[in-house]
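Can you read through this structure? Questions will come right after.
One protein chain omitted, others in place.
Then we have chain A:
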Amino acid sequence: MKMNPRGMYAIYRFEIARAARTWLQSVVSPVVTTSLYFVVFGAAIGSRVEQVQGIPYGAFIVPGLIMLMLLTQSVTNASFGIFFPRFTGNIYEVLSAPVSYLEVVIGYVGAAATKSLILGLIILITAHLFVDLPIQHPFLMLFFLVLTAITFSLFGFIVGIWAQDFEQLQIVPLLLIIPLTFLGGTFYSLDVLPEFWQTVSLFNPVVYLVSGFRWSFFEVSDVPILVSLGMTFLFMLLCLALVWWIFRTGYRLKS
């Protein structure tokens, strides 16, 4: 047996089935939350705000909101996926199975990325119901969605292995991802900030994601599109390196 595609698929399917069992929490809840953002920020407040970078405010915030959901869902999903078997003790089965580390990662991260990707698309469709939304570069938009979903699912996987309890598991999405996304230009363009805070913002990786993703819709961005792509790739490589290190050392998986 050179590869174990069945084993990889077993993990993938198990994780997808878990989301299907809890679809109210996995699908309905993030869609409702995002719709609330559209209603409150887009329709209620947006009607009093001028256009931003030439885009109506209601449409301007859509890429950022999709990113917000994509990031939080990818991290939450992937981290819970690997944390729960560690918590229940069922991880013994994956560790003792003839699957390689790469296959384990593809199974868990692939499933989490698939779920958040589907969610991102549902939210995109929902957004169309609220605002007029042109997509200038649909393929680039999809590429960004996929790249972000994979990158942040990898990040979530790392969180799920690092976390020792449920509190630590929640800390990263709540205290890191959400603030970074809110401060990452989801609801505003960076040029409305004082110069100092513009510079500080450039240290926030989410800025590059939101900016690049928004460019694929409207061809407007805070940072050049290639810089956005480059930074996203860089973050993905960083996560891959960390995952590689985790399995090499058995960090919190094997003693």
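Heads up, the rule we're going with is that a contact is a pair of C-beta atoms (placed from the backbone, for glycine too) under 8 Å apart; a residue touches a chain by one contact, two chains touch by 3 or more; residues count from 1.
As a working rule, contacts and distances are computed from a predicted model.
Participant: Leaving aside the chains on screen, match the unshown one to its UniProt name from "ABC-2 type transport system ATP-binding protein", "Phenol hydroxylase", "Helix-turn-helix domain-containing protein" or "RNA polymerase subunit sigma-70".
Facilitator: "ABC-2 type transport system ATP-binding protein"
Participant: One chain isn't shown here. Among A:23, A:92 or A:197, which residue touches it?
Facilitator: Of these options, the touching residue for the absent chain is A:92.
Participant: Please give every residue of chain A in contact with the chain that is not shown.
Facilitator: Touching the missing chain: residues 1-2, 4, 6-7, 9-11, 13-14, 17-18, 21, 87-90, 92-100, 250, 254-255.
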